[in-house]
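Note sheet for the following structure.
Of the protein chains in this complex, all but one are displayed in their positions.
Note that the chains take the letters A and B in the order they are written out, and that residue 1 is the start of every chain.
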Amino acid sequence: MHRTRILDHAVLILGALFLTLPVVVAFMTSSHEAAAIHSKGLMLSPGGHFVDTYEKVLTRQGGFTGQVTGARMMMNSFILGVGFALGKIVLSMLAAYAIVYFRFRFATLAFWVIFTTLLLPLEVRIMPSYEVMSGLGLINTYTGLIVPLLASATGTFYFRQFFKSVPEELLEAARIDGAGPFKFFIDVLVPLSKTMIAAIFIIMFVYGWNQYLWPMLMTTDERFFTLMRGIKQILQVWIGSQIPDYNEAFALAVLAMLPPVLVVVVFQSWFIKGLTESDK
Amino acid sequence: MKRVQFSSPLLPYLFLAPQLAVIVIFFYWPSVRAIQSSFYLEDPFGFGSTFVGLDNYIGTLLNPEYLAIARFTAIFTALVTFFSLALGLLLAVKADAVIRGNATYKTLLISVYAIAPPVAGLIGMMFFDQHIGPFVKIAAFFGWEMKVGLSYFDTAFAMIVVAVWKQIPYNFIFFLSGLQGLPASVREAAAIDCRSSVKRFWTVIFPLLAPTAFFLLIINVTYALFDTFGVIDVMVKDKAANNPITLVYKVYMDGFRGNDIGGSSAQSVILMIVVFVLTVLQFRFIERRIHYT
Partner (left out) sequence: MATIEIDKVSKIYHGGVPAVSEVDIQIDDGEFIVLVGPSGCGKSTLLRMVAGLETISSGTVKISGRVVNDVEPADRDIAMVFQNYALYPHMSVRENLAYGLKNRRTPKNEIEARVAEAARMLELGPYLDRKPRALSGGQRQRVAMGRAIVRHPSAFLFDEPLSNLDAKLRVSMRGEIKRLQRRVGTTSLYVTHDQLEAMTLADRLVVLNGGRIEQIGRPLDVYHAPASTFVASFIGSPAMNLVQGELHGSRLAIGPALIDLGQAVPTQGAVTVGFRAEDLQVATGGAAAHADTLPLSVDYVEELGSQRLVHGTVGDQAVTVALSSDAPLSGEMQVAVPLGRLHFFDAGTGRRLAWSTAETHRTTTTANLLETAR
């Protein structure tokens, strides 16, 4: 019994190292100079250039036109993450409310129209989506960046599952108490869904922040670049340089992963609840 | 649905309108366009298009390069799915078994969940870098001269490692909550009936986790097929020529780089069919599971 417990810990420690060490190394290495990294390799201890590297990455005018800074990209990522999460919650809560709590003629049709979107990830229909967006003149706009990503049923599915688990008697009691559709939604359902909303906000924020392919296609104007787009950029500059700016690449990677990782770690109980209880 | 529902002539449509509008404009329209243009040959210089029937499909499926990529995609998907599921399960079982440090392990193990695929790819690149990558040095120690980005096999290896690394936390979360959701009485009954903990796991615990595992299987296959785009894009650094890529990446390459709209659309439709089959499997399975509980 005792021996297996030590073995359990050994496996867990190895696993935790395998998963987290790269992140720690990325962070540590980003605080060293490029030349030092080039000669000595990756670092496990902090270096002395933390402030100036990050300052440079955040404030230097980069790109071909010199119009984008790391801070700007970070803001854009933030706008994408928050905008996407909020949009998703509003759209999907309303849709799920209609589907679960109303009797109407085209309910089944509406359900299938929405849930068919689970069938096709954006990556599969990326070309025609791009064409539609450029046809609508939405390239290089926040609308173009955020709204098309909302065209999926995940959030609606989460809320539908959740609403179905709300005891029926609550609606019955509310109706006897004289609450109509709006009152019930605002007075009872929204407050009840608070935890669920928080969980979905976290999941969707991470999802929006982490978008890569879509922002890459939708933004040619550097003022709309997100951090993910910036990573692509840094790699393109990289090819052909003598001593690549390892430190800056790492710093950018750290900036790109810090907010979502923090959100997930800090709010992990909500996040896990939202993720697992709704079963996607 | 609910026993008691509101009935109102307008409200449900009003509530559904925003979601439906977004879906119709940004999902159905492009999807229909994709299916449509898969039957046409688009002039690369923009001088209209001609209907070519199934030519794009035939051309795609007969193309040896496409078939090679399809084969790689299958292997990649199988390996990524297997290893991320196996490691996720192993860690979940161990985390469930220990009492001391439980919360710390959990936090550490889920922390990298939120890392975006391209960031994972970038970090992976550094670890497999020719000059500074520790993995390259370790491999060299065993006499393996690793050239990620140049050697097909080495790149594939690195891509799989990174893709698995990024996916373990997801599987860990689901397996752990699955394990913790098992009734204590079942475990206690099993402990009385069976001495060997290993046997107990495979005969009692694992079968009870099977629904979770099946659900995760589908999710992981989908992940390996589509969500690894960022990992691959970063790791092959646009030099797809002699590097391994997956089918999704090929769609993107042909559409945006090769300007082969018809071929790219045909590939999209083929992938749509793959996803469709996967999702139908998943739906049927979820339905069955509802019957269980």
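Here, a contact is a pair of C-beta atoms (placed from the backbone, for glycine too) under 8 Å apart; a residue touches a chain by one contact, two chains touch by 3 or more.
For clarity, every value in this text was computed on a predicted model and none was experimentally measured.
> Pick out which of A:Asp52, A:Glu172 or A:Asp221 touches the chain that's been left out of the picture.
A:Glu172
> State which residues belonging to chain A touch the missing partner chain.
Output for chain A: 167, 169-170, 172-179, 183, 187-188, 191-192, 194.
Throughout what follows, only the chains that are shown with their structure count from here on.
> Indicate the whole-number Å distance between the mean C-alpha point of chain A and the mean C-alpha point of chain B.
Centre separation, chain A to chain B: 16 Å.
> Would you pull the chain A residues touching chain B in the complex into a rising list?
Going by the criterion above, the answer is residues 4-5, 8-9, 11-12, 15-16, 18-20, 22-23, 25-26, 29, 37-38, 41-42, 90-92, 94-95, 97-104, 107, 110, 113-114, 117-121, 123-132, 147-148, 150-153, 156, 164, 168, 171-172, 175, 180-181, 206, 209-213, 217, 228, 231-232, 235-236, 238-239, 246, 249-250, 253, 256-257, 260-261, 263-265, 268, 272, 275-276, 279-280.
> If we count contacts the way the header does, which residues on chain B are in touch with chain A in the complex?
Counting only chain B, the residues touching chain A are 1-9, 11-13, 15-16, 18-20, 22-31, 33-34, 37, 87, 90-91, 94-95, 97-98, 101, 105-119, 122-127, 131-134, 137, 165, 168-169, 173-174, 177, 197, 215, 219, 222, 226-227, 229-230, 233-234, 237-238, 248, 251-252, 255-256, 261, 264-265, 268, 271-272, 275-276, 279, 286.
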